[in-house]
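Heads up, one of the protein chains got dropped from this complex, but the rest are sitting where they should.
So, chain A:
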Amino acid sequence: MSTDRTEDRIRLARNRVAGILLASLISYPVAYFVMMDIAHVPGGTVGIQLGQIMALACLPVLIVLCFSAYAGLLGVCAAGCVAVLAGLLIS
């Protein structure tokens, strides 16, 4: 019984570590693409600064959202796809 519980706990910990790594790996590029999309707004460094202000505010929220549940992960992935597509359209 206790062995089962220990195995359960180890599996859970492993899942969570993988989850946070995945959340970071997905959220960072999404925040980056959001910043680059905003940076493409005409105005030189102004766009970059605005992009950084918004992307850095989003990044921690995206990580938590991505880690919280499967639906969150899908939502962040979808947001990333939209950001990439928007970037392609702008450029």
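Going forward, a residue touches a chain if its C-beta (ideal position, glycine included) is under 8 Å from a C-beta of that chain, and two chains touch if they have at least 3 such contacts; residues count from 1.
In the analysis below, contacts and distances are computed from a predicted model.
Chemist: Choose one: "RNA polymerase sigma-70 factor, ECF subfamily", "PepSY-associated TM helix domain-containing protein", "ABC-2 type transport system ATP-binding protein" or "Lipoprotein". The correct choice is the protein name in UniProt for the chain not shown.
Modeler: Choosing among "RNA polymerase sigma-70 factor, ECF subfamily", "PepSY-associated TM helix domain-containing protein", "ABC-2 type transport system ATP-binding protein" or "Lipoprotein", the correct UniProt name is "PepSY-associated TM helix domain-containing protein".
Chemist: With the full complex in mind, choose from A:57, A:77 or A:90 the residue touching the hidden chain.
Modeler: Among A:57, A:77 or A:90, only A:57 touches the chain that is not shown.
Chemist: For chain A, which residues reach the chain that was dropped from this view?
Modeler: Touching the chain left out of view, chain A contributes residues 5, 8-9, 12, 16, 19-20, 29, 31-32, 35-36, 39, 43, 46, 48-53, 55-57, 59-61, 63-64, 67-69.
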